[in-house]
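Each remark here refers to the structure printed beneath this line.
All protein chains of the complex are present and in place, except for one that has been dropped.
Note that the chains take the letters A, B and C in the order they are written out, and that residue 1 is the start of every chain.
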Amino acid sequence: MKLKFGMVGGGGGFIGDVHRHAAQMDDLAILVAGCFSRDMDKSRAFAEKWNVTDLSRIYPDYQTMAAAEAARTDGIDFVTIATPNDTHYPIAKCFLEHGIHIMCDKPLALDTAQGRELAQLAKEKDLLFGVTYTYTGYAMIRQAREMIDAGEIGRITCIQGEYPQEWLAVSLVSGSSEQATWRQDPARSGASGCCADIGTHVECLIAQMTGLHPKRVIARFDSIPSDIPLETNAQIMVEFDGGVPGMIWTSQIATGHETELNVRIFGEKGSIEWSHLRPWALRVTRVNQPPQTYTNNRDYLYPAAKALCRLPSGHIEGFYEAFGNLYRGFCTNLIAKKTGGDPGTFRYPTVEDGVRGIAFVEACLQSNANHNVWVNVDAR
Amino acid sequence: MKLKFGMVGGGGGFIGDVHRHAAQMDDLAILVAGCFSRDMDKSRAFAEKWNVTDLSRIYPDYQTMAAAEAARTDGIDFVTIATPNDTHYPIAKCFLEHGIHIMCDKPLALDTAQGRELAQLAKEKDLLFGVTYTYTGYAMIRQAREMIDAGEIGRITCIQGEYPQEWLAVSLVSGSSEQATWRQDPARSGASGCCADIGTHVECLIAQMTGLHPKRVIARFDSIPSDIPLETNAQIMVEFDGGVPGMIWTSQIATGHETELNVRIFGEKGSIEWSHLRPWALRVTRVNQPPQTYTNNRDYLYPAAKALCRLPSGHIEGFYEAFGNLYRGFCTNLIAKKTGGDPGTFRYPTVEDGVRGIAFVEACLQSNANHNVWVNVDAR
Amino acid sequence: MKLKFGMVGGGGGFIGDVHRHAAQMDDLAILVAGCFSRDMDKSRAFAEKWNVTDLSRIYPDYQTMAAAEAARTDGIDFVTIATPNDTHYPIAKCFLEHGIHIMCDKPLALDTAQGRELAQLAKEKDLLFGVTYTYTGYAMIRQAREMIDAGEIGRITCIQGEYPQEWLAVSLVSGSSEQATWRQDPARSGASGCCADIGTHVECLIAQMTGLHPKRVIARFDSIPSDIPLETNAQIMVEFDGGVPGMIWTSQIATGHETELNVRIFGEKGSIEWSHLRPWALRVTRVNQPPQTYTNNRDYLYPAAKALCRLPSGHIEGFYEAFGNLYRGFCTNLIAKKTGGDPGTFRYPTVEDGVRGIAFVEACLQSNANHNVWVNVDAR
Partner (left out) sequence: MKLKFGMVGGGGGFIGDVHRHAAQMDDLAILVAGCFSRDMDKSRAFAEKWNVTDLSRIYPDYQTMAAAEAARTDGIDFVTIATPNDTHYPIAKCFLEHGIHIMCDKPLALDTAQGRELAQLAKEKDLLFGVTYTYTGYAMIRQAREMIDAGEIGRITCIQGEYPQEWLAVSLVSGSSEQATWRQDPARSGASGCCADIGTHVECLIAQMTGLHPKRVIARFDSIPSDIPLETNAQIMVEFDGGVPGMIWTSQIATGHETELNVRIFGEKGSIEWSHLRPWALRVTRVNQPPQTYTNNRDYLYPAAKALCRLPSGHIEGFYEAFGNLYRGFCTNLIAKKTGGDPGTFRYPTVEDGVRGIAFVEACLQSNANHNVWVNVDAR
């Protein structure tokens, strides 16, 4: 079966196109409805561009869309939410109330109260709710998890994560500050800048790789340059489940680093390291042995990791394809739910992961505001 | 305008899906017809999967498809040929004769006679004819060309290219010899193995980066292991236009190298180096200066290179997206041709490039058969 | 002039040989006396091996050596102290009291009280006192400092340092725990393990590169595995002079990392990054420009950095040569002091740097013991 889906937002930047390609990549879903922009003409132009042929399914607002699609016998199976951060919560709530499954950009919401309400609603309504933490879609992330679950590196002893970016420094110099504007606006982005925007990617990636979540944090936020409203540099000491020590650094002013998400996981028997600079590779070292480099789509991978690869090894799958793997996880689970079939091995981050992300940021904000003391992450 | 296209083949491997995604990636074309398999049931299944809704445009053979589509007022604008190598020539010829533009997998044909006939036919009929040398679609390849054309590295003095792969060694060990079977069958692949399959990628990539073509070659082919029919390792000394010296090595038994196409170009004022291990990067060195690493989608790139990037810098675009850039070049040129508009800066390798590739292989075969003497590349 | 020097210790491990080669590398000094071991026979054997011809200058203990050499008209100009950590203080004190200049292994002493006493004594006696923080001897560290002092990366905004090692994990697995034994013995190593042993290298390297020192720290120490006496993993949040935020991570159980000291320095106009994996290279990025890789002995380096290189660029100078540069700094300054000549541009870490290192560790210990609160580094 092929799922039908709609999209809210996505007409304003590159991410709408990413969602569309990703959702349709493995022919598990087709875009049939949407409210791509507040401007109906623009929305219809996107419909034409994106092969949505029935223009009656292009809506002026998300409320109308949710109601109309819920009322159709051939209504959408799920909706993709690709709007600015501050609108995720009301839109998601609306579609949940109409019984429609959800794939939503991160952050899930602006605070944990909103997030938990959505999680609770999804549970009550028995609806799937995915959150698109892109990097978790890389095959090697799954390989890491399979290896760790199988005990290949033993008990985890230390975790180092980081996500330096340089775009804000570049924006300030080049004057192309469009992104800077909204990402640095507390009203639209929430109370945290860098930590919410990319620190949560590190937190979620570590969780997907290890199964471990932050239990408490010490965080220091800096606004660099100092006249910028939200933090652009965040340094976080983390204690993960089981008392495992870790550090996370994220920055938007780290000149020389474009999108450099790196995670290093150490265990009693070995280590596993992943870098977004070469996302198809995993550096694996057993104690007292030479480091090895595992790569995409090789026979020696765990089947659940190999299944995430579409191309022969050495042929690069990137951002779109990692995003596609999130949709593959969401869609195969949704189809299994609808058909009673086997959901298989594909996964996706859920609304619970979304809540954890917000709780992590809230604990960091609180620690930063209180002279960098330990603050528990309230991830109910 | 959005072009309509059909596909012949593509139902048997991963490459059909690559073509479909690549052609539709930038919303310049939509798949509406096809003969995806010789088995009509399979073909129809692919139609459904690939959102081709009018099943009357699924055809039992390419001849029927060419005739029928040419007869329709809303017939396809171009056809994609994604069949085994030995069938490219008759299929392309048939569609050209019906006045349909063409995007064809490499190699264009099995010998230069066939290739030249197709080139001549395309010229007579005034039809566009692209050949999908994937790697030429990476933005950094265009950046290299723009820099070289602007004289940034001065007159070219030396070119080193290589494309080691290991898949055949892996196949032999793991017993998964499906690809090995047809790629090592002279009847289906032609008289050359490794050189035709991947050596031509190096040759074409160098030509796209520099504008220089092989003038003559000394080639040595080895079948490793020795009981294999076609060469799996090819070492080639090349003299490019203007007497520029170069070397090309390609191998399918180079354990430790998955798909490692590397080109290094030296000039009197500097050098430019590209590796498929990090295709979004270009290593640029001016004489007596520190090496620099240029990357995708940065402001300092030439506009024609930057235009090939879809994602913020640091977000990885890979094989699908490079392939998409070939279609972007082909489609924008075709649309410009049809509308009389500006074709813009996007490019694609043409039937002439395809002929050059075959001529290169033929010269190598001849050199190898004649004790490795110099043989001119006949690239009329 | 060529300086005469003696050595205390050095007969028990590889470091004695390192000192000897390093001190003599540039023909500024010659070894003429020593107490290489507590066993006179061993000590004399080393004398023979190391070309010390006058065996009357081989001494049974350091006190005798200090007194005897001080009494000679041709006595040693300086002494190298290459003994276990817990003996540095009394030995250094003894030689200072006899008016002999000193090069001492790090750590300078076991606590700041001892360290300050030595610093004070050196000052009173007007004696040079170097501490061999090896990594600071690499030419690229000096290049970084020159660039930063010249304002090339603007005001510093963030500093990330780390020094993961794996040797302790390897020792535990392989059973070769000799080093583990003494490095994990509080009586011989002091109250801190990993932080004192290698964290101080990071602290000192950052200071040499930037001129900035830790003002306060939050530190978390972990003993991994848990039955080991001293910490083997240290995570430190640092506030440097001027409020610059930073993080330091050091570990001895970081499987896959042999000796991987990395420092990344970010400024308002660019960044400078150095890794011990390629110590002859410096990664330099100006905001909105491609990263560059500066390397040893190139004309574009600052003269003070280029002067530290002995071999043509591309020829690797490693640990011995970096160590040699410390002695080059110490000896040229000592010769200048003795001759009234120009000391030139070579530098070396001093007793003050040694005190700072101990103060840093003490602050970390205190923070770790107090629930990871901020503790000021008392670096008078």
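Assume contacts are C-beta pairs under 8 Å (C-beta built on N, C-alpha and C of every residue); 3 or more make two chains touch, one makes a residue touch a chain.
Please read these numbers as outputs of a predicted model, since none were measured by experiment.
J.: Out of C:231, C:273 or C:321, which residue would touch the omitted chain in the full complex?
T.: C:321
J.: Touching the absent chain in the whole complex: find that residue among B:70, B:247, B:336 or B:379.
T.: Of these options, the touching residue for the absent chain is B:247.
J.: With the missing chain put back, one of B:188, B:220, B:278 or B:337 would touch it. Which one?
T.: With B:188, B:220, B:278 or B:337 as choices, the missing chain is touched by B:220.
J.: In the whole complex, what residues of subunit B lie against the chain that is missing from view?
T.: Per the touch rule, subunit B residues meeting the hidden chain are 153, 157-158, 160, 162, 166, 169-170, 173-174, 218, 220, 222, 224-225, 233, 235, 237, 245-247, 249, 251, 253-256, 264, 266-268, 270-271, 273, 283, 285-288, 291, 371-374.
J.: What subunit A residues would touch the chain not displayed?
T.: 284, 288-295, 298-300
J.: Go through subunit C and note every residue touching the omitted chain.
T.: 2, 14, 17-18, 21, 25, 27, 30, 49-51, 165, 167, 170, 174, 176, 257-260, 276-279, 295, 299, 310-321
By our rule, only the chains that are shown with their structure count from here on.
J.: Which chain would you call central, comparing Cα centres to the global Cα centre?
T.: Measuring from the global C-alpha mean, the nearest chain centre belongs to A.
J.: Same residues or different residues: which describes how subunit B and subunit C meet, taking over half shared numbers as same?
T.: same
J.: Distance-wise, how many Å sit between the C-alpha centres of subunit A and subunit C, to the nearest whole number?
T.: 44
J.: Report the inter-centroid distance (CA atoms only) between subunit A and subunit B in whole Å.
T.: From the centre of subunit A to the centre of subunit B is 34 Å.
J.: For subunit B, jot down the residues that touch at least 2 other chains.
T.: Residues 295, 299 of subunit B each touch two or more of the other chains.
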